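Of the protein chains in this complex, all but one are displayed in their positions.
Now for subunit A:
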Amino acid sequence: MATIGNNHLNAKLVLLGDMGAGKSSLVLRFVKGQFLEFQESTIGAAFFSQTLAVNDATVKLEIWDTAGQERYHSLAPMYYRGAAAAIIVYDITNMDSFERAKKWVLELQKQGNPNMVTALAGNKADLEDKRKVTAEEAGAYADENGLFFMETSAKTAANVNDIFYEIAKRLPHFSMLFLGCPPNTLLLYIINTMQVKEYEAIEWELPFRSLKQDKGQVRINLCRAEAEINALSKENKLLDDENKMLLRWLERETAPSD
């Protein structure tokens, strides 16, 4: 779930991948700058957060680190549900882990949010002499599947911060606010934030269109939106259908445009 302050965005990011691929090591390198040769396995899940400055806004990544073993697969949806971004990690010295990564990609394509920003991380890039998965193969796979790809090393820190920054930059700045929110949450959010009590569905496009014009920046001028919505507020309440219509519109309008 993602929320927003004036120049501040929160976005949920989930790390998926085979056990021992280095998910926890990546996140610990990124969040705490540390690396343990024998990072203990993750039981259940772990949660971290780290704030990044992107342009003139800050993005707080709320990072879920999950257990890798197939046995715990059934818990994964709990963690990737509502995520704005995912890093799928494999170990470049282990072909099985790359195959497992592909399965995660498939699962997210089926189950995940269509607007999710997904990165593929080939970790343990420092172990060049043990490499089993070439960067070319992984890169080609990433291109085919609309992922962005980097090889990383939690041990040497190579590309670790970069991959998280790249995600923050690619987050669709507006839709991320509401990714994974059920329509009612979205409405509640708007009502609470804008202090709008009642409004008319048909006119909802207007405030968001004005926000969309700012798309070049991450900055979101909530005050302006608030003023506009206040001006638009009418006596009708939104019905569920309208509610859904609104969400569809939001998804369409705020899809990342490359």
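Going forward, contacts are C-beta pairs under 8 Å (C-beta built on N, C-alpha and C of every residue); 3 or more make two chains touch, one makes a residue touch a chain; residues count from 1.
Convention: contacts and distances are computed from a predicted model.
J.: So one subunit is absent here. Using its UniProt record, which name fits best from "TBC1 domain family member 15", "mannose-1-phosphate guanylyltransferase", "NADH-ubiquinone oxidoreductase" or "Protein farnesyltransferase subunit beta"?
T.: "TBC1 domain family member 15"
J.: Looking at A:L28, A:L52, A:A67 or A:L171, which makes contact with the chain not pictured?
T.: A:A67
J.: Just to verify: which one of A:F48, A:Y141 or A:Y165 makes contact with the chain not shown?
T.: A:F48
J.: Please output the residues of subunit A touching the missing chain, sorted low to high.
T.: Subunit A touches the missing chain through residues 19-20, 38-41, 43-49, 62, 64, 67-72, 74-75, 78, 96.
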